[in-house]
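Note that this complex is displayed minus one protein chain, with the remaining chains in position.
Let's turn to chain A:
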Amino acid sequence: MTPIDTERSITVTVNGVPRGARVPVRRLLSDALRHDLGLTGTHVGCEHGVCGACTVLVDGTPVRSCLVLAVQVDGAAVTTVEGLARADDDGGQVLHPVQEAFRECHALQCGFCTPGFLVTIAAGLEARNLSTEITEEEVDELVGGNLCRCTGYANIKKAVRHAADTMRRNGAELPLGNSAPLHEQGPR
C-alpha cells in the first residue's frame, strides 16, 4: 500500500553535503533550504514562480525552489548560491566567474534578486558551448525569467557577457570548468 503522509524525513545533498530534515509535506523547497537547513542565501520573493529570486539547481538543472515541494527532492542534489564559490588552497573562497562579473559590472544594487540571477546565469553559462561568443538573444533568454527592480538590467546583461568572456578565455582553468555539473563538485 502506498504511504500517504503529512510529514516526511528527507535526505538531500546540498552543495555537496548530505543533509537531513523532517518536514511537513507541504513545505516548499525554498522554505526547507532557509528554515530547516539555515541556508538563507536563497531568497524568497513572490512565492509563486514569477520573480526567480529562489532559483536553485536540482540535479544540475535550474528550478524555482518555491514551485517544488521539499519532499520531491528527497535523494536529489541541490546547489544554492552558497555553493557557487569554491574553496581555495588557503582556506578562503574563490568566487564563481559570474559572481566576479556581478561585482566587476556593478550588476546588483539592493541584492535581493541576486542569488536567483547568479544561480540561473552560472548554470546557463556552464551548460553552454563556450567556443562561440554569447548573443544578445541568449543573454535576454538567460535573464528573462528573473525580476530585478533596481538595476534596469543593463549591468546584469553586461555581467553575463563579461562572465561568458571570462569563462571562454579561461576554458579549462575555470574554478568549476565545463567538465562536471555544479552539483557534482565536492563539499566546500
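FYI, a residue touches a chain if its C-beta (ideal position, glycine included) is under 8 Å from a C-beta of that chain, and two chains touch if they have at least 3 such contacts; residues count from 1.
The definition used in the following text is that contacts and distances are computed from a predicted model.
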{"item": "The complex's invisible chain, by UniProt name, from \"Putrescine ABC transporter membrane subunit PotI\", \"ATP synthase subunit a 1\", \"Carbon-monoxide dehydrogenase medium subunit\" or \"Peptide/nickel transport system permease protein\"", "value": "\"Carbon-monoxide dehydrogenase medium subunit\""}
{"item": "Hidden partner chain, touching residue among A:14, A:28, A:148 or A:163", "value": "A:28"}
{"item": "Residue in contact with the excluded chain [from A:71, A:84, A:130 or A:148]", "value": "A:71"}
{"item": "Contacting the left-out chain in the complete assembly, out of A:61, A:132 or A:170", "value": "A:61"}
{"item": "Hidden partner interface residues of chain A, rising order", "value": "2-6, 8, 24-26, 28, 31, 47-49, 52, 55, 61-64, 66-69, 71-72, 120, 124, 140-142, 144-145"}
